[in-house]
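Here it is, the structure, as structure tokens.
Here the complex is missing a single protein chain, while all its other protein chains stay put.
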Amino acid sequence: MHIPDNYLSPAICAVMTAVMVPVWAVSIHKIRQELPKEKLPMLGVGAAFSFLGMMFNIPIPGGTTGHAVGGTLISLLLGPYAACISVSVALLLQALIFGDGGILAFGANCFNMAFVLPFVGYAVYQFIAKRVKSSRGKLVAAGIGSYVGINASALAAAIEFGIQPALFRDSAGNALYCPYGLNVSIPAMMIGHLTVFGLAEVVYTVAVYAFVSRVSPVMLHDREGSRTAPALKGLIAALIVLTPLGLLAEGTAWGEWGTEEIAATGIGYTPAGMQNGFSWGALLPDYSVSGMPEAIGYVISAAIGVALLIIIFKLLSLLGGGKAEGEAA
Amino acid sequence: MRMNLSVMRLIGRVIDSDTQFHRGYQTPRPAPILRLAVAFVCILLCALSRNAWFTLAVLSVELLRTAMKPPRVMAHILRPVAVAVIFAAAFTAPAIFLGSPGSFGTITMKVCESVLVLSLMNEEVSWKETTGALSSLRLPGIVIFTLDTTVRFLVILGRFSNEMVEAVSLRGVGKRSWRTAGTGGILGTTFLKSQQMATATSEAMVCRGFNGSYAPGRRRLRANSRRQHLIDGLYALLIPLLIAGFIYTQRLMTAG
Partner (left out) sequence: MSQHTIQLDHVSFAYAGEAVPSLNDVTTAFDKGECVCIEGPNGCGKSTLFRILLGLSYPTRGTYTLEGETVDAKSMKEEAFAAKLHRKIGFLFQNSEVQLFTGSVEEEIAFGLEQLGLPESEVDRRTEEYLRMFDLAAIRHKAPFNISGGEKKRTALAAVFAMEPEILVMDEPLSGLDEDGQAWLTDFIKGLHSKERLILIATHNRELSAAVADRVVRMDKNHRVI
């Protein structure tokens, strides 16, 4: 579910990051208050664990596999505030060093996976767990919590994707970022998560939770989470207030949403590029912008051309057994 | 075994970068924090760009720099780029028929640029320098501490869970279904083990005088010479240059 760069506009990315700042601040504050200093390294453990979890392929009934994020699991083991920071750090490392998830989109990814996922999952778990007595019941609560959590997080991502085409288009009318509106992005994201990824998350969460509660139940973080609810509500309220500001930031009138969205799906609308016959120019808009000094245009095309040629030849040399020289330096 | 492979690749990547550096890099290079800043500015400006020129210009420079690396390093840099580009092309292809054909080219090209910039940066800056650069920012102590311990635990946990996976598979003959092998057991034990280790680590830190407030230690990775400052200064000039280039290319768009 990691959103790479360039699928969300920088404006939305900025808004999501701005929303995350108070979430992080509150989480850190809560951690300082509640976590004794000997437990601080557990945050790193949580982050490493979340990281590793995303690399494990969970087998799902039916023969396929899926990846899990584990945000709810970590909040069950360390508490939601610690989970927020742990998952955020894991996402930061993934984005910077492993290229998973964008740099600009970091705030949005954190919002989905480090805020929505652990807090919603934890809240649902608390809600159910308070009403059941048996350990079996708590296991079910963990499963349901993680399922709801990951789907809520997928929904958030879908909305972030889906509002892009309505807001950000270039002069040729092409969407600058994600080109699919809400009516495409929501079903697309949700189908995957209500089924494969949701199941993977549940299996991951329940399997580890069951093991830990059997072997070492003191490790579980099972406070009467009455304190989380007000904080959660407060943050969601802040979000609802801030989002319209972000949407208006681009200057698009609020009402225009409806028509552009419909147009984007192609209903009763012939794509401009198709109308004039299919040309490569349609795929790379403004390639032939006039006004750019020809010389510079030449230099850039030449540079790219030369670079690509060299790259292709070097790659071929690797395949062709030039291994000895490849080892140099 | 798929799980094995990706975990080993992850560990390999972290360990590799450790041995690569401090072996041949005696010439002063720009400070990692500057490299991060320039990469960030590149990615941000390309994302904001409403026409192709800025992105193409950055792409051309980065492609040339990539082309000059030894073949094996080059392949290593280009692998994530290829993956990202293929995914982006597949993702945006339907848009051609849904009324937004330009998105295909725009997004694919921008994705290529942003992933290439980062991939090159990671090749030239070790993970230690990257996390070191992050800790020089005014982030809360807890975050920096978590960053440091995460990478450390990643390797240790990765090795541990890998050994467990091997042990489990050694105990079975023939095809093993993971369900019977107990994914929960492996992950759960890894978690509990990491709990133990975390406690032991924090006690070790306490014994060496740590009292809860983590003041990030000065990273003694860089020389503090005049020459270093000069190189840093010159490199930092890239940022206003990029911004100027961005404004110039945006102005080229004819109205409408």
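Going by the order they are written in, the chains are A and B; count residues from 1 in each one.
Quick note on the criterion: a contact is a pair of C-beta atoms (placed from the backbone, for glycine too) under 8 Å apart; a residue touches a chain by one contact, two chains touch by 3 or more.
Because the structure is predicted, anything quoted here is derived from the model rather than measured.
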Chains in view that the hidden chain touches are B
Full-complex touch with the removed chain, picking from B:Leu48, B:Val155 or B:Leu252, is B:Val155
Contacting the left-out chain: of B:Ser100, B:Thr131, B:Thr146 or B:Thr190, that is B:Thr131
Residue positions on chain B contacting the omitted chain are 15, 18-19, 21-22, 128, 131-132, 148-149, 152, 155-156, 197, 200-201, 203-211, 215, 217-221
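Just so it is clear, only the chains that are shown with their structure count from here on.
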Dist(centroid_CA(chain A), centroid_CA(chain B)) in Å evaluates to 16
Residue positions on chain B within touch of chain A in the complex are 2-3, 6-7, 10, 13, 24, 36, 39-40, 43-44, 46-48, 50-53, 56-57, 59-61, 63-64, 66-68, 70-75, 78, 80, 84, 88, 91-92, 94-107, 109-111, 114-115, 118-119, 122, 127, 130, 134, 140, 142-143, 145-154, 157-158, 161, 177-179, 182-185, 187-192, 194-195, 197-199, 201-203, 205-206, 211-212, 214, 249, 252-256
Touching chain B in the complex, chain A uses residues 4-7, 9-10, 13, 28, 31-32, 37-45, 47-49, 51-53, 55-59, 65, 77, 85-86, 89-90, 92-93, 96-99, 102-104, 165, 170-177, 179-180, 184, 203-204, 206-208, 210-212, 215-216, 219, 263-266, 269, 271-274, 282-287, 289-292, 300, 303-304, 306-308, 310-311, 314-315, 317-318, 322, 325-329
